[in-house]
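Questions regarding the structure given below will be posed in turn.
The complex is shown incomplete by one protein chain, all other protein chains being positioned as in the whole.
On to chain A.
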Amino acid sequence: MTTRALIPLAQDTGPTGVGDPVLNTAVFAGFVLITLYIVYKVSGRNSSAADYYAAGGRFTGVQNGIALSGDFLSAASFLGIAGAIAINGYDGFLYSIGFLVAWLVNLLLIAELVRNTGRFTMGDVLAFRMRQRPVRAAAATSTLVISLFYMLAQMAGAGAVVALLLDVHGSGGQAVVITVVGLIMIFYVLVGGMKGTTWVQIIKAAILILSVVLMTVFLLGKFGFSLSALLEQAATNNAKGEKVLGPGVQYGKTSTTTLDFISLALALVLGAAGLPHVLMRFYTVPDAREARRSVVWAVGTMTVFYTATLVIGYGASALVGSERILDSTGRENAAAPLLAFEIGGTVLLGIVAAVAFATILAVVAGLTITASASFAHDVYANILRKGKPAPGSEVKVARITAVVIGVLAIVGGILANGQNVAFLVALAFAFAASANLSTLLYSLFWKRFNTSGTLWGMYGGLGSCLLLVVLSPVVSGSPTSIVSDVDFAVFPLSNPGIVSIPVSFVCGYLGTLFGREKADPALQKEMEVRSLTGLGR
């Protein structure tokens, strides 16, 4: 049997790395060259802000839907979830469910209304009927914080992938690779703007989905297309045995970990609708109907993807075994690449490696363009220039900001190298759910909601989230913390969502009641009419 023959081969390359670094690099370089060419081809003119931020609103719902899934399916989704399922079994599957169900919030309450009431950024929607400057400042702050957090998560994963796939082990060598990845990303954003970035997402999503589907079919084929047989084998080869087929391996230890799990589940389901880079995608299509179609296509592709990761995760446990995964350099994150090597040898590993890199690259590009748009549009054009920037200056500022953010991402990625990827992304979701969702929903659906309510809601959610993370075991007190020698972890949960999300809703409510400034009824009516009909566009 070929798999049996491959196992000693894999062990020969030892725990340091697998496959052929030259081939891995070649496949990745191929992806970069093709996307660079396409970005260069489609970019044409990116002179106006509408072109640069929103690709002139000329993408179709189908294209944008695939790009949305490309933006959303990060390294955390691919490597992180597959690894979590391979090691902890069912508990890893819960990530997939939360990430997917979250899209219903977008579909029903957010996508179309946001498309109808804004132009480029989340700040457009939130500031529609409020006092411009403070609300835009708050929106830009939360956009920048969330984007940077999310970006850190992606770049942190890059280091692990580099170590495993390119066989680069020194921290200096990894830093060089992270820098190269960051520079390519900056180039995409500068040259391609939203149009080029969207095409990168579409290509990446297509390759990613195609490879996971092929891997899944192949895996199921190995087990005679019986999921049950695959699961049986997964349980046999996992150190935790049969327990991986049910929940509780990771989160069922104590009542605190169970509560932590519920907190995580809340952050996941409510976070997607508050992610700035997801919201900004709704402006790349011409109208609300296309925004709706985008979500439908995104949900479709992601259902396929997450079902496939379930099979891949358990498949990695079945064919590679949980102990060998944990012994490898990339630990959990290495499950999918190791499985690829197991079933398809160096060629499939090369493809999976390239896909993982492309994923990180594309998601970081999407985050960078969002953060730079928010700074240039909300802070520069609307706050500093009072809505009257000199012609062309807004895009110039956006480009400069993109470079600055790209450099920050590179430095952050080098520093955060080795942190747990899926977990960092879950924190970014908690931030998004706490700072943005409450205020977006209030301003779309609650007549009396006013400027103070918006500010209280955003800063209250963001602040409580930040505070609770600092006081949590993530930062101090436990062996896996960022600072493990001191202990000021008074908040026991590692995900703050269960507290900070309600806090932001309560803050938004109280701020509205106590704020002296009343809501503007004319603007409220206009916003409601526009949001539901698309008038005034």
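By definition in this document, a contact is a pair of C-beta atoms (placed from the backbone, for glycine too) under 8 Å apart; a residue touches a chain by one contact, two chains touch by 3 or more; residues count from 1.
FYI, contacts and distances are computed from a predicted model.
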Per UniProt record, name of the chain withheld from view ["Putative membrane protein", "Germination protein, Ger(X)C family", "Monovalent cation/H+ antiporter subunit D family protein" or "3-(3-hydroxy-phenyl)propionate hydroxylase"]: "Putative membrane protein"
Residue among A:245, A:326, A:415 or A:466 that touches the chain left out of view: A:245
Among A:28, A:59 or A:103, the residue in touch with the chain that has been omitted: A:103
Selected from A:39, A:55, A:73 or A:94 as touching the chain missing from the view: A:94
Residue ranges of chain A at the interface with the undisplayed chain: 47-50, 90, 93-94, 96-98, 100-101, 103-105, 107-109, 117-120, 124, 127-128, 132, 226-229, 231-232, 235, 242-243, 245-248, 251-252, 258, 261-262, 265, 269, 289, 292-293, 295-296, 299-300, 303, 306-307, 377, 381-382, 384-392, 394, 520, 522-523, 525-526, 528-530, 532-536
